[in-house]
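The other protein chains are all here in position, but one chain of the complex has been omitted.
Each chain carries a letter (A and B) given by its place in the written order, and its residues are counted from 1.
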Amino acid sequence: MSLENNSGKNFMEVAKGLKSWLVTLDHKRIGIMYLLFVISAFFLGGVFALLLRFELLSPNQIAFTAKQYNQLFTLHGAIMVFLFIVPSIPASLGNFLLPLQIGAVDVAFPRLNLASLYIYMVGAVFCFLSLYLGAVDTGWTFYTPYSSTTDTSVISITLGAFILGFSSILTGVNFIATIHKMRAPGMTWFKMPLFVWSLYATAIIQVLATPVLAITLLLLIFERLLGIGIFDPALGGDPVLFQHFFWFYSHPAVYIMILPAMGVMSELVTTFCKRNIFGYKLIAFSSIAIAIISFLVWGHHLFVSGQSQFAAMLFSLLTFLVAIPSAIKVFNWLSTMYKGSITFYTPFLYFLSFMFLFCIGGFTGVFLGALSIDVHLHDTYFVVAHFHYVMMGGTVMAFLGGLHYWWPKMFGKMYNEGLAKTSCLLVFLGFNITFFSQFIMGSKGMPRRYYSYLEQYQPYHIASTIGSWVLAVGFFLMAGYLIHSLLRGKKAPSNPWGGLTLEWHTTSPPPLENFDVKPRITHDPYDYENMDIPNEKGMLK
Amino acid sequence: MSNNNSHHFIPPLKFYIGTFLALLALTFVTVFVALFDFGSMNIVIALIIASIKASLVLAFFMGLRWDKGVNLVIVVSSVVFIGIFFLFIFADIATRGDFDELEDGVHGIKSPVRILSEGHSGGSNH
Partner (left out) sequence: MATKDGFIKHKVAHHFDTAEQEFETAKLGMWAFLGQELLFFSGLFVAYGVFRFLYPEMFIDAHHQLSWKMGALNTVFLITSSFTMVMGVRSAQLSQKKLMLKYLIATFILATAFLVVKYFEYAAKFHHGYLPSNWFTGEGLFENMHLFFGLYFVLTGLHGIHVAVGMGLIAWLIIRGNRGEFHADYYTPVEMVGLYWHLVDLVWIFLFPLLYLIG
């Protein structure tokens, strides 16, 4: 498409109709389509979560049989991990913002970008086919030997996850090439926004870890189809090997989920504190450090799986290393806030939620990394609470923060700030009620993934379920005001929050090729002392 | 059509022919040495030869010798992560059961959980 005759039109106005979206090569449209899909996946995974929380109100059967319950938590996990959280920030917000933030016209390979979206859709189809063919009851981790013997449709969903993996790999390849080669003149590596750094670290993991998931799932499929036997003890194989293979991807994948969230955090804290980031290089390098360390710690998922004690000690030791770069980031954000002129708009409330919840999630992660403690807490609700504090309290909060922060830029519309704050509060409260009670019952020994439980755990389960309802109310409120914003929202200014990074230099929504004039970068990305805020007159006061 | 905007370096032909001949020779060598038994060194020798062949392909056929450094970084980091993958899995596979042999009566139990004898009240009295 050429630039002619498009002057004054934003990227949504240049072409209309369903077809213009389906064949688009514009990273912004692809990002928005991804956004639509990941939010739908989040909704679906959330519905499954509500259903299984409902069943857990009582130790006896309420609505679902034990098998259906197993299928529910498997689908909740698989959908949330593979369809929602892995692509959530990188593929939706990342796709939309990466070229904008580095001053490029598009990502390096626009066709590949669209292909990865379609591959994602094909993968999703296979996942949902599994619902129809007899939903999987293995848990999202597909552990052998159960997964190689159960009569549910393991092949369909693993094939789905395999395909989704390729979508993720192609996004990673695209981002690496984009960040290396497409930066605007003057944008050196240390003038890139930190969100870009985090996407870069994420892309490294996507490219280097995801193929191992692909081969693992392929081997599982072959195990079921051909009986190659390498994961089946009855055939001389080793089921623990499956866990090694699986977590070689899936532990780094946890950082695919959290790293972009950390990038969003760096954007939020600078804009809403109007201060230059504290320790830019440390934050940038800690992203890369997390990406590398993430490959060294997977064995902490196998502490009670029968791996050798030597390996367990090694992995336990290395696991503690992750705390260092994570803490560096948290302390730097905190220092950035110090003496900042803080404005409490909704995105910043999500920032604060992240700080609070991620710290709890992170610290409990350190407990679980300690070998002796993990033996007791392994596979209890303590672990469930821990990773929900990191994944939902971390990634989802940052995703929502980013969504609210860039919403005006993406759609050119404002949302109702009061409702948004109410919703944020409900989500925060609901989240803590749901999952803090799980910390308590987990530390008292309630095992995860159990259909029934002892009477003494019931109060915690009831609290957790009520919390899930509060969460749901918060999310439905959010869906309401966001849809309202799309339809009737006030027109957004180019720079409502007073951000400095390049996306705020252009209009909301941006024109087809992002910038009317090719940007030239002279300052650090968050240099509030020496830079004028772009498009300042529309800024919210 | 002019060549004026093409600045790509075209390696001399001798590199390609040399690599090709070296690869054929090394294939012969690896088959030849397989005729002799060096015990546990067999696989080491085979892997060294294969690695030399792979390096030749990477350096000359794939042009890494003349290429931008970043592409080399990608290959090296892939190899490093493959190394981690191997090493850590063998840190488990090769040491299973080692520690349990120190305990009475639990030989061969490949479990990281220490089985306490009966009557032992666990945890508190170390």
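As a convention for this text, contacts are C-beta pairs under 8 Å (C-beta built on N, C-alpha and C of every residue); 3 or more make two chains touch, one makes a residue touch a chain.
Note that this is a predicted model, so its numbers are computed, not measured.
S.K.: Given that one chain is not shown, which residue among A:M12, A:V207, A:I360 or A:V470 touches it?
M.R.: If we include the chain that is not displayed, A:V207 is the one touching it.
S.K.: Taking the full complex into account, find the residue in A:D106, A:E267, A:D374 or A:E503 that is in contact with the omitted chain.
M.R.: Only one of A:D106, A:E267, A:D374 or A:E503 touches the chain omitted from view, namely A:D106.
S.K.: Name every residue on subunit A in touch with the hidden partner chain.
M.R.: 1-2, 104-106, 108-110, 112, 169, 172-174, 176-177, 180-182, 207-212, 214-216, 218-219, 222, 225-230, 235-238, 241, 245, 248, 513
S.K.: What residue numbers in subunit B mark contact with the hidden partner chain?
M.R.: 1, 3, 5-8, 10-11, 13, 16, 19-20, 23-24, 27, 30-31, 34, 37, 42-43, 46-47, 49-50, 53-54, 57-58, 60-62, 67-68, 70-71, 74-75, 77-79, 81-82, 85-86, 89-90, 93-94
In the analysis below, only the chains that are shown with their structure count from here on.
S.K.: What residues on subunit A touch subunit B, complex-wise?
M.R.: Residue list for subunit A touching subunit B: 180, 204, 208, 212, 238, 240-241, 244, 248, 295-296, 298-299, 302-304, 306-312, 314-315, 375.
S.K.: Subunit A touches which residues of subunit B in the complex?
M.R.: Its residues touching subunit A are 70, 77-78, 81, 84-85, 88-89, 91-100, 110-113.
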